[in-house]
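Okay, here's the structure, questions in a sec.
Omission of a single protein chain aside, the complex is shown with its protein chains in their original locations.
As written, the chains take the letters A and B, and residue 1 is the first residue of each chain.
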Amino acid sequence: MTAAEGTKERWIQGIQSLEEINARISAPILDPAHTWRWWAALAISGSLTLLMIVAVTWLFAHGIGVFGNNTTIVWGFPIANYVWWLGIGHAGTLISALLLLTRQKWRGSLNRFAEAMTLFAASMAGLFPIFHLGRPYYLYWITPYPNVQGLWPQWRSALVWDLWAVGTYITFSALFWYVGLVPDLAMLRERARSLWARRLYGAFALGWRGSARHWEIHERFYRYMAALAVPLVVSVHSIVSLDFAASLEPGWADTIYPPYFVIGALYSGFAMVVVLAAALRWGCSFEPFITHRHFDAIARVLLTASIVMGISYATEWLWAWYGGERPERHLVAFLFTGPYAPLYYGQLLFNVVVPQAFWSPRVRTNIAAVVVISILINVGMWLERILIVWSTLSRDYLPSAWRIFLPTFWDWALLFGSLGAFMFLFLLFVRILPAMPAHELRKLWIEENGS
Amino acid sequence: MSEYLLAEFETAQDALTAARRAQENGRAAEDVLSHMPIEGIAEYLARPRRPAIGWVMFVAGALGAAAGYFMQWYSAVVDYPVVSGNRPLNSWPAFLLVPYETTILSAAVVGFLAWMAMNGLPKPHHPLFFAKITERAVQDRYLLVFPRDTALAAWIAENLKPRRLHEVRE
Partner (left out) sequence: MPSLKPQSDLDRRVALKLLATAMAATMARCSRPEEEIVPYAKMPEGLVAGEPMRFATTLALSGYGRGFVGISIDGRPIKIEGNPKHPFSLGATDIFAEAEVMSLYDPDRSTAIRHDEAIATWDAFSADWGQATRAQNGHGLALVTNRVVSPTTLARIAAFKNRYPSMRWYRYEPVHDDAARAGARLAFGRVVTSLPRWSEADVVLSLGADPLGHGPDELRMARAYASRRVLGAKRQRIHAAEAVWTLTGAAADFRIPTTPAVIVEIARAVANACGANLGSPQIPEDAEHFVERASRELMAARGKALVLAGESQPAEVHAICHWINAQLGAPVDHLPSQDAVENDHAFELVALADDLHAHRFRSVIVADANPVYDAPDSLHLADGIASVPFSAHIGLYCDETAMACHWHLPLSHALESWGDSRALDGTASIVQPLIQTLYPTRTRDEYLAWLVGEDVAKAYDLVRKTWQSNVPGDFEANWRKALNDGVIANTAATPLALSLKRPADLPRAATPRGMSLAMSPDPSVWDGRFANNAWLQECSEPFTKQVWGNAIRIAPGDAERLGIADEDTVDVEIDGKTITAPAISMPGQADGVIGLHWGQGRLRAGRIGTGVGARVCGIGAHPLARLLDGAVLRKSARSVPFRSTQAHTRLEGRAEDIFQIATLNELGHANAGTGRRPPSLLPVPPKGDYAWAMVVDTDACIGCNACVVACQAENNVPVVGPEEISQGRDMHWLRVDAYTRPHGYIERRGFQPVPCMHCEYAPCEPVCPVEASVHDHEGLNVQVYNRCIGTRFCEANCPYKVRRFNWFDYSGDQAYAGEGEALKAQHNPDVSARGRGVMEKCNYCLQRISRARKAAEKENRKIAEGEMITACQAACPTRAIHFGDLNRTDSDVSNLRKAPQHYVLLEELNTRPRTTYLKRVFNSDDQG
């Protein structure tokens, strides 16, 4: 793409100079405008975070009986939240890596905060398995560590696989994110006015000075990491899906689960990226970097994913019918007619039907519309997660054990609390670190404008 | 006691051509400071080298995989065997997932360490930081780095046509 083409085709719009890019990107950190929005958001998310802390204290004091779980439906919100958050956590690294490998220009505006989102979402996800445990203080028993009993983890358990997958994923994402940050930290080091800020950014910039030799190694390493990221991301949610697929419960023991989970993860992750992108655009005036074209591009991805989701659901129904196993068939019937049916219809509506609006270019370029639909998609995906847990356990092999799950206040408190904590962390992030990768955007701007 | 000449350029293109010309004239630059990677400029520097970070990561990954599987096999078959759902002690299909993750984990971590080591980072102090202009190098400028030498300075001004020429001394 060259300067000759109309500005409409550009990914960065209304920027006159490299310096302007630097200024805009460091503005939220060094000289923030309209901070009241930020403070308001921080207040809301902060109080939700407080709610979460209270809930966790209550939980540890009284035991997990405070949840709605029962003898049959032994899993509940924590598992669903775990899967949901981890799914959201998938978009960041995947966007960043996949778009890098495929040399997508629109990556630049998204990857930095998307990776931040990944880290925060994955951390939220990582908390829930702990809240879920009957004896959370023994979590470390599933790690291989020297102990007097001479015990090791039971390697056949999907939960042990989870530990390794999620642990690897969080470590990896942090490294990937940090390595990408270093050149921009160097920029902040130079731009920051207060001595302490300079020292701090300086320390984390590791003394980066933009040396060509460094750039060369950096480029290579970054690319290799991206190449590793893709199989990693795919493996993580596949393994999470094995928590269900590696069982013999009806509706869980399906080979479709791994791909179906990975797509679902991508789906909810991209949807969350949309929401955060809109928030950044509005809150940090990043309009030049996050344009209608970005939303349009993501909307296309969401549309594709929604179709794949629809196919996955349909496949489940088909197999239940074609396989002819009574429990499987009964489970599908239960989804459509049982007490959870409204939730299930909500899931289908939000995940499959509503996103079809993206066929229309007018919807795709209408940011408000894309945001609303993305929020609905996230709701739909949460419904999918909770229903995967509930429906199978509510209706497995012995009718005598059939029960229904009734959530308690503490179930909800932890879910919304975690949302708050996630927001809280993200808000801190935009005020401390560059939410846009300055060096990549400079490169992109030069490509688009020459010189 | 290191002292440098910094030739400042407006665009990446100028920097690249200048670097090439300098190298052709046997006066290859020590280094280039730029706010963004410049494709292929490293070859025109004095003493160019091909970083082997890829191989480092590959080896680390391979070792990680082996270690991951061995840990499971040793604990489940040798050290503390238990009957679990009557599965074979060495349930290799189930044992493949942890190595998959350890592969990536060790490749990434070792890769990161290599990235720092090869770049000589962290390096909070570098003589170049004494030049005010290096502030711009990480923001929007391109600087070719030469050893300080009056003759060389003249040649640079003559042939490379830098926007400006800065001297760095400690």
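Basically, a residue touches a chain if its C-beta (ideal position, glycine included) is under 8 Å from a C-beta of that chain, and two chains touch if they have at least 3 such contacts.
Just so it is clear, the structure is predicted and the values come from calculations on it, not from any experiment.
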Touching the hidden chain, out of A:M52, A:I142 or A:L335, is A:I142
Checked against the full complex, the residue among A:H90, A:H132 or A:R364 that touches the missing chain is A:H132
Full-complex touch with the removed chain, picking from A:P28, A:G126, A:P153 or A:G380, is A:P153
Omitted-chain footprint on chain B covers residues 82-88, 91, 94
Where chain A meets the chain that is not shown, the residues are 62-65, 68-75, 132-136, 138-139, 141-142, 149, 151-154, 156-160, 163, 243, 246-249, 326-327, 330, 393, 396-404, 406
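In this text, only the chains that are shown with their structure count from here on.
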Averaging C-alpha coordinates per chain, one finds the centres of chain A and chain B separated by a number of Å equal to 29
Contacts from chain A onto chain B in the complex sit at residues 17-19, 22, 144, 150-156, 160-161, 164-165, 167-168, 171-172, 175-176, 179, 183, 186-187, 189-191, 202-203, 206-221, 224-225, 228, 231-232, 235, 239, 242, 439-440, 442-443, 446, 451
In the complex, chain B touches chain A at residues 10-13, 31-38, 41-42, 45, 51, 53-54, 57, 71-72, 75-76, 79-80, 82, 84-85, 87, 91, 94-95, 97-98, 100-102, 104-105, 107-109, 111-112, 114-116, 118-119, 121-126, 128-129, 134-140
